[in-house]
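The complex appears here minus one protein chain, its other protein chains still in place.
Labels for the chains are A, B and C, by order of writing; each one numbers its residues from 1.
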């Protein structure tokens, strides 16, 4: 157990700071997963989770990590040897690709530089070239947790449509769901993959597949072996609020509460809050004189900000300084950017003062670790958050 | 939420009554699953869980239900089309068989009457006949949760050995682990499948594979597609206390506490306690004039007792009476015995007075539902539990 | 921490088994007791608690044990040397008398045999004799926690009225509030004293004074020194939902939830449930061949039953047997009946199966401790609870 005084700042890009209400909801006695009380709960969460995905189609809830929902999305819709087009947006795209290959799929990777999200034009080009429709699915990570770039899902959908290509469209929203606007139905996604431990504000242990009719149709002929991940029995049992095997009851209690909290706040306000904290964070990074990994401002993530350290600086050493001195966990650089990047998670149950504590810890960590920077980040964030300096010359502030 | 006064009696054969200490342990903030604090936790639970399986080999912990661990046991050790020998001990054996088939395995079922556990002689006979060693694995359910019969695992191991058969030996201990003596190493099991929500006293959401060297060796050539369930990366990461994908952090907090509680009580005392409650329950059933489903007294389960109702009685209606009147969940009859049987779970964090409440609820339910019986079950259980009537004629009790 | 397996049975007559919902409500972060969020809470509990006392007058909430509310009732209404008439119903009446004397009041005790509640006729007689109205207050314990006898409050009110005596009427409902019908306004009580840890299903730490106009009027001239207990500032601050000094915030969270639970169930159903469990308990006691301490069936308490052991039996030794063997706490005999009596609490968040576990623990404890008895108590309770044997000859039960 963490024995440093005060609250730990869990500012990795997930798992996130779980709200007390959600933790307490999970701290209730486990119930009979075949009884009437569970049935009411099951119906409530199966319905509520659709609002979060902005879909009227079924959403499957797995007692599993997000990785399981990646596997489920592929295993239910594809057959051994099928070709899947993926985009190398970062580490999680790379892991999903590796997973696909372990399942016996062929994959093709449109290479990326880890500083931009998936590019609709590159995807369009590849699909146009695929006259024989060998590609069975296009897999894109919405919010690349390793880089903090957000892919333009509607534009990719248009690219697929304009190519007249029948491939399924599979999207990973693990670190965007409940933090960044995502519309399963309106954006024409076939399978959306989600997880509990980010914007949904739950501990890890639940993951999701939101479906489309086309995905369901595909599942009927898909020949990848599957049992735990199989949608079919799930959908049958879910109709009555039940599950074909024992669900993770207490995590579902938490999900029930988390959905209620998100809908009470209102999704649009949730997204605006994340965008605001993201903007404040980028202003801090700029004020420090450091560089945000994501090159395209239009793609900046509302969930996290990956920050590049100057050459010669060890980002993991920096993170250790912050953890040891300030009881805050930051995200490591992964894969290609390991050691060069640290990531600030600003998602989930989060507010302005938590962000200031977070940015303050980074700023002091830069001091202590000896990373060259201007000590002006927190103040820049405050200028933005207080909305004050926006409007110049209001005379309220005495010059320093 | 259950709004009947007082505590719900969750007397299904799992999920079980989760102890307050375990619920409270899970109600702590989620931590960074890549940080040093998690690492210490990871090492502790990965080591501690071995004691529960009575093994010195690795145990894999999945963020998944028990069904996932069934799949994992097969997917890591077998190849498409492999033949698996199973024994029809009850509903869970049947479900495991179905799962195996969905994975692309061939199965053979030694039929059973659901009133006895897997029979070593029948298995020996079949293995002896399998001169070509077509059978790649023997799968047995240790404690059949649908019937309350316990299979003689050491005898089955001997049967395999005496047949000189190279098949792997896979055992499901989902409802026996932490309740009924089970010794992975000593009994020569290759893969043991476990779950969190029974004797381990946790909510559902974690499951386990305990391995043998032979199983690990088999995994190297096994060709069933697998990624989430793959042991290989798990074992690499587990060496340092970490996991290849996000673990179910808060359930691991609970596991840490549950292991501590089981080892503090001492496994042999835990098993004795379950055996004692099982014996008391059977005495109650006999006193009621009802029949225990399991025919062989040597196979009576320490975890649960399945009770046959007289012909013409509807066990599900009876269970509904008990739930509505007495706020107690009993287990339904499953599959072949649906509607004929109800099951009393007496496992997990349980004691004598909880058992008396349980048996009292059954006895009163029999009254109200109009099931013919003698109203002497609770008193028979008390005679046994108080240890009193054992020794005749001590003169303490005034005749009624 | 209790390390015996399963749940502890806390069957003393308070503190009682606190419901999970109440414990979890208390497990939320402490808030600013001067802020708007607290204000809403304060208004809610100050209003809700009136429903429990069945009054439209103010109820004072103290951060203190019930003993503090005893002191408050006297200190706010009386002056040094005032004479108070009390009735020796049992240990708690005796303690209240001792407290009054420590405050500088004179007391007069109508002696009782601890087997009946306060007697309206004896009180009437004494008041009629008090022509000079020297007696300033009549203090009665509604439910004597040491004996399990319930005083006829309306009859005592009538006695006071018929004597035309101006004395204040102060009633202790610590172990009846929320368990046994009590009507502050309708029954004309001037100050009602209550506590949190019994029928209100909270941990100890809050206590109450419900007031009448006459009590408020008396407080203006009462000269006992008081500050912490002073009603005046409380009433001023309470108007806006606040308190004059720091309130026990987290216990108030629990109170808020407990009031909601009681009103959701409905007070009349709460009282009926307690009466039913009390009746079942007495039937068990009779079936054991033991004697209930309270001699008058009309006065039997819905909260607890005090049981006399036969001469020569040590009730405390018996209780130790039950605690050591069965993880159940029973109440000790107090004062005059110490060692001769044990008390079974059957109040608060309680249900039929918890009662059967409780009675089963007593019955087995009698076996083990060697207390002569008939082993028929639990079954007698079940007959009553199942409502079965009420209606003879329905032929459902097979003779034993």
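Operating definition for what follows: contacts are C-beta pairs under 8 Å (C-beta built on N, C-alpha and C of every residue); 3 or more make two chains touch, one makes a residue touch a chain.
Predicted model only: the values in this text are computed from it and were never measured.
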Could you list, sorted by label, every displayed chain in contact with the chain left out? A, B, C
For the chain that's not shown, point to the residue among C:39, C:57 or C:329 touching it. C:329
Contact footprint on chain B, counting only the chain that is left out: 20-21, 24, 27-29
Determine and list the chain C residues touching the chain excluded from the picture. 1-2, 7-8, 10, 12, 14-18, 23-24, 26-37, 63-68, 71, 80, 99, 102-104, 195, 197, 203-205, 224-228, 230, 245-251, 323, 329, 332
So which bits of chain A touch the chain we can't see? 1, 3-7, 9, 17, 21, 27, 261, 264-265, 270, 273, 289, 325-328, 349-354, 356-358, 360-361, 363-364, 367-368, 370-376, 378-379, 382-383, 385-388, 396-400
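In this text, only the chains that are shown with their structure count from here on.
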Approximate Å spacing (C-alpha centroids) for the pair chain B, chain C: 44
Two-or-more-chain contact residues of chain A, please, as numbers and ranges. 24, 27-29
